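With one protein chain held back, the other chains of the complex are shown just where they sit.
Chain naming follows the written order as A and B, and within any one chain the residues start at number 1.
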Amino acid sequence: MSAIQILGLEKTYTIGFWRKRPKRALRPLHLAVEEGEIFGFLGPNGAGKTTTLKLLMGLVSPTAGSARILGIDANDPRVKAQIGFLPEQPYFYDYLTARELLEYYGQLSGIPAKDRGGKVEAMLQRVGLPDAGDIQLRKFSKGMLQRVGIAQAILHDPKVVFLDEPMSGLDPMGRREVRDLIEQLKKEGKTVFFSTHILSDAEALCDRVAIIHLGELRSVGVVADLTSSMHGKVELIWQGAVVPASIRALGAECHLSADTMRAVLAEDKQDAAIDALRREKLRLVSITPVRATLEDYFLQNLRSENAPSEVMA
Amino acid sequence: MKARISYIAANTFREAVRDRVLYNLIAFALLLVGAAILVGQISIDIERLVVINLGLTAVSLFGMLIAIFIGIGLVSKEIEKRTLYTMFSRPVRRWEFIVGKFFGLAGTLVVNTFLMAIGVFAALLYVSHHLQKPDAWLLVALYFIILQFLMITAIALLFSSFSSPLLSAVFAFSLFVVGSFAEDLRGFAAMTKGVTRWLATGAAYLIPNFSALNVISSVAHGEAVSGQLVFYNSAYALFYAALALCGAVLIFERRDLK
Partner (left out) sequence: MKPARGTTVIASILLIACLSGTVFTLDRVDRLRTGASLEEILYISSPKVLKRLSLGYDGLLADVYWTRAVQYFGHKHRSNPENYKLLAPLLEITTYLDPHLVVAYEFGANFLASPLPDGAGEPERAVQLIENGIRANPDEWRLYYNLGFIYYMEMSDYAKAAHAFARGSERPGAHSFLKILAASMAQHAGELETARMLWITTFESTHDKQIKSNALAHLRALKVEEDVTNLEKLVARYRERTGRLPASLNDFVSAGMLPGISVDPTGRPYKLMPDGTIEVRNPDDFPFITKGLPPGRQAPRPDFGKLKMDLPP
């Protein structure tokens, strides 16, 4: 059974008050996330990530389609006890202290009164706010709020956790901590579905990712699979500020730094380039294969709207 | 379900208290003390009358203002501030939220009214040195005032579920004013003819009827309120509040949370 199953979910907003116009935020989306996975949901700004999450949480109603979480319809209130959600830019009742907020949400999630206090304390500890429990949330910094947001999302020990850009607003340390926390959640057997546009985080964490752009799913798969499909590249560095014409002809991108030249070109052009350097009597400093990253993938596939990539499974 | 509603109600109460809503009691107390002292010096006969009229009218007005100004934000503010995202990703249904909010604000108003009522009785005791038997009717007047609060709270909540706070405030306040003349409006409607009459009568029946719930001047004169009136007024107020709440639930169920 999939932890999350999205069946043709679709959302068209209407905008404008007098003259209503449709705004398509999500085209029919099909996606399945397995139990125990860390699943990254990637896409540039305005891609439809938040919209998808809001649909899954029942915060907006879908134009068409449905979703199942843990095999139960996502609208079913029984599902809600099993999931946790961190919204983008979380905002809470700012007249409450962090402890009161978690206490309140614990009540609403149906945590029995006798366990609640202990869970709240443990959670404050876990998200790195052990001393901030009695401060009103209106006095919290953005990063602290983000931590409270994560705390409330996992407080009631949900089976599936949805995080909308969990690293945003955090300092490098905080990002590290959240990364560790997500990995811990996986170890505890939970499914984590998170959206982000910080690609390195996704690369480091995710079992699988989906890439969405302009409301349309572009690809789903393991990060390595996505990137390996890209043509391999190598980086050549040599001494001197000269670029032989034959190397330029191979389609290399060249940059001068200090007195060395750096050129990135396709793997299969490597030998021809080395030959050219020899002929010109230029001293080769290094040859490094360049690992394709998600960033490359993004740059290559999503740069222009009019160049949709082939969908890879 | 019941538990969740009571948690939401309790949190709404807590919010009102932390927003310093109960500070209105200070203004109220000052008003009463001022009136009691002044009136005591001017005239002997009407001091009880003035204290009761002024006291109960202030209880009603203060409460109405609180009900409107908090009520209009109960839903729309939470949508605006996106505090509902984390609420509805939990096992909370939308109608539970509306009902919880209603009880939270109603509870706040009941507590507020209770404290004010103590003030009114204290002032009464101060000007006339002892309470009389007809003063018990004041309790009925206060009960009617609370019934009015239930209605206006539900109305504010209804507007809050689809309109901006400013517009909601205007709507709710107009209904409060118009509703205070509801009986006269039904009188106007009865004087028209034909289609206008049907429309006017329909509208006059939809408007909250606050006039029958205002017995301040009659209890100030020590007059009794009939048991039947108490019964039908209670039933009416509860029906009306429930009506507005159902409307709020039906609208809110269908709203996308931006």
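Keep this in mind: contacts are C-beta pairs under 8 Å (C-beta built on N, C-alpha and C of every residue); 3 or more make two chains touch, one makes a residue touch a chain.
Nothing here was measured: the structure is a model prediction, and the numbers come from that model.
**Q** For the chain not shown, which residue from B:F13, B:F62, B:F88 or B:F102 touches it across the whole complex?
**A** B:F88
**Q** Residue-wise, where is chain B in contact with the chain that is not depicted?
**A** Against the missing chain, chain B presents residues 88, 93-95, 181, 183-184, 186-188, 190-191, 205, 209, 211-212, 215, 217-218, 220-221, 226, 228-229, 232-233, 235-236, 239-240, 242-243, 246-247, 249-250, 253-254.
Keep in mind that, in the parts below, only the chains that are shown with their structure count from here on.
**Q** Within their complex, state which residues of chain A touch chain B.
**A** Chain A reaches chain B through residues 13, 54, 57-61, 77-78, 80-81, 83-85, 87, 89-93, 95-96, 104-105, 107-110, 149, 152-153, 162.
**Q** Okay, in this complex, where on chain B does chain A touch?
**A** Touching chain A from chain B are residues 3-4, 7-8, 11, 14-15, 18-19, 81-93, 254, 256-257.
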